[in-house]
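One structure is given below, represented as structure tokens, and several questions about it will come after.
In this view, the complex is presented without one of its protein chains, the others remaining in place.
Chain IDs A and B follow the sequence of writing; residue 1 opens each chain.
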Amino acid sequence: MITRFWAEIGTAILTLAFGLVIVKGSLEFGIGWDSSGPQPGAFPFYAGGLVALASLGTLALTFGKRLAGKAMLADAFLDAARGRRVLSFLLPLVAFVVLSVTLGMYVATILYLVFAMRFQGGYGWIASLATAILTAAFFYFALEKFFQIGLLKGPLEPLLGL
Amino acid sequence: MDNIANLMHGFEVALTAHHILLMIAGVLLGVLVGVLPGLGAPNGVSLLLPLTFSMDPVSAIILLASLYWGALFGGSTTSILFNIPGEPSSVATTFDGHPMAKQGKATEALSFAFLSAGFGALCGVVLITLLSGWVANFALRFSSPEYFAVYFMTFASFIGLGGASPFKTVVSMGIGFSLATIGMDSVSGNVRLTFEYDVLLAGVSFLIAVIGLFGIGELLLTMEEGLKFEGVAAKVRIGDVLRTATKLPRYWLALARSSLIGIWMGITPGGPTAASFMSYAMAKRSSRDPDKFGKGEPEGVIAPETADHAAGSSAMLPMLALGIPGSATAAVMMGGLMIWGLNPGPTLFTDRPDFVWGLIASMYLGNIVAVVIVLATVPLFASILRIPFAIIGPVIVVICFIGAFTAANREFDIWLALIFGLVGYLFKKLDYPIAPLVLAMVIGDKAEDAFRQSMIFSQGSLSIFWSNALVGTLMAIGLVLLFMPLIGAGLRRLRGQGETRTV
Partner (left out) sequence: MKTIAISAALAGALTLGGFGAAQAWEPTKPVEFVVTSGAGGGTDNFARLVQAIITKHKLMEQPIVVVNKGGGSGAEGYVYGKGKKGDPNEVIFGTNNAYLLPYVAKLGYKYTDLTPVAAMALDEFLLWVKGDAPYADAKAYIDAVKAKPMGFKMGGSQSKDTDQTLTSMIQDATGAKWIYVPFQGGSAAAVQLAGGHIDSNVNNPNENVGQWKAGQVKPLCVFAPEQLAKSEPIHDGKGWGDVPTCKSAGIPIESFRMPRTVWLPADVPADAVTYYANVLEKVSQTPEWKEFIQRTAQTAKFMKGQEFTDFVAKDDAANRKVFEAEGWVVK
């Protein structure tokens, strides 16, 4: 189980890191003010700086609340049951992305939808396959044929002559 | 009046069976590209552009403009149903539209959205009809300082709206600003913050951020809550559409205010996206019960939709009369105008009255056609929510990622959408407001460019923002908007519980 406290701290550290990366990246272009106004790095520098400072603020606030003993921070951010539900959705989703860039988006769509419907939703093979293939076919005709936009393709499409 | 006579002539040009068919086809295609996030109106229009080279210009622009209206409507549909803004300008529609859908009021939300959008669009067209000459001259007075002032006003109206932690609001907005600066900086010609990764050259697309933060983030939350949209049980009846229509006049004030904001942002360079945000903010600020916003308040749908479409249609005027594209879609259409042999500019109205007034007449007709068509699709779209989440959830995932890819044909964007999805989930759970991030991303780089151009104009002196009546007024309004929450709180304290509405 993750408590709200650790979730707040973790996120604030992430945003702090993001802010610092932006600050670092913008130093290269000058952050001052010359005769023609702010130098190219100034805006991102201050934007990144604000993110970093506000993240520190959140960190301080969260620690302060913890010291003051606020009950809300000890609440669960994600308990085991909820965590499992999120992961059961997130992991296939990540798999879909990985499959999209390796096998192509049409194949990934079919595999992902069949997996989600058959094994997670408990639908029959026929319903799952039909939904998956219809969805992929819809995108194929709407995008490839009608709008002439190609999606990512993998090694399979050329074999089918598509 | 001359313009009315011209308009009547325009109707003669536009009102043919051929053109009505083109409008219907355009609207249907537009709804399709609008519903698919990422594809969007600019893509749709540029994909159809080559087809129009062999058409006569009036037919061509009618087809493209109708596609634009359709896409604007389609974009609202997915905002309301799935919290995925199909178009940048429908982000603000998600704030209350999606909560309404979750409460089983999808039909009502969609009907409100479409009807008020149609109303806003017609207001915009009426303005073009009556005031085209005056508006064109007014828009010529805008330069970089005025542009900056308009963006500043938009920000100022939106700041201090939410009840979120100020630190978290700053983090969110700062991230938005930072992301907007990635890529080519046109003022200095430098490539900023790419850290030598070529994939960042083109910057971080706002569309991708929205698909991730809103679409995928929302799906993860829904999943955590346990597998269902709360609106599944709601029945969908065509009668509900009509019932909603009769309720619309109650919101006359919101409609009027939002139309004005939309028209204003359409003819100044703010554009539809800024218009919808600002209109939402003003609706919430002037509401007697601002706490209802964000939880399914119809006015929170009506305000951004009206402004979005009012801005979308009035943005056609600067495009035709000045050659300044008011939106990404208008930029593509302008390219089309040139290829058809028309030069956008002050003389287009006199050189090619048949084209201009035919287009304006088609904007009246096209929007009416569009409203009728999309209202007819409401029951269809609303019943999508009745499909079990185990099916529709993964299908939405597929739509989101395909949308992320088609936005710019970049593999990297798929990964980016995934990252934004995780960030959106985390931020929503920890009460980080997402709207400031989105707003900062949309107008952050434009505001930065305008500011730095102004500084080049004045050689580094801030006094340029008070150098003439126009920019001074705009900045003053912006400052009032910025400090109004404070002033309002002070007044309330002074007067006790009295009415303190100032807008």
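The rule we apply is simple: contacts are C-beta pairs under 8 Å (C-beta built on N, C-alpha and C of every residue); 3 or more make two chains touch, one makes a residue touch a chain.
Worth saying up front: this structure is predicted, and the values here are computed from it rather than measured.
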item: Option touching the unshown chain, where B:Ser46, B:Gln103, B:Ser165 or B:Ser286 are the choices; value: B:Ser46
item: Candidate in contact with the missing chain, chosen from B:Ala25, B:Leu131, B:Val191 or B:Ile368; value: B:Val191
item: Chain not shown, touching residues in chain A; value: 36, 148-150
item: Chain not shown, touching residues in chain B; value: 42-43, 45-46, 49-50, 53-54, 140-144, 183-184, 186-191, 196, 198, 201-203, 322-325, 328, 331-335, 338-339, 341, 343-348, 351, 408-409, 449, 453, 456-457, 459
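Everything below uses one rule, namely that only the chains that are shown with their structure count from here on.
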item: Between chain B and chain A, distance of the C-alpha-averaged centres to the nearest whole Å; value: 24
item: Chain A contact footprint on chain B (complex, rising order); value: 32-33, 36, 39, 43-44, 47, 165-168, 170-171, 173-175, 177-178, 181, 185, 187-188, 190, 192-193, 195, 216, 219-220, 223-224, 226-227, 388, 390-391, 393-395, 397-398, 401-402, 405-406, 409, 411, 414-415, 418, 421, 425-427, 429-430, 432, 444, 448, 451-452, 454-456, 459-460
item: Contacting residues of chain A [partner chain B, same complex]; value: 4, 7-8, 11, 15, 18-19, 22, 25-26, 29, 33-41, 43-44, 47-48, 50-51, 53-55, 57-58, 61, 77-78, 82, 85-86, 88-90, 92-94, 96-97, 100-101, 105, 109, 112-113, 116-117, 120-123, 131, 135, 139, 142-143, 147-152
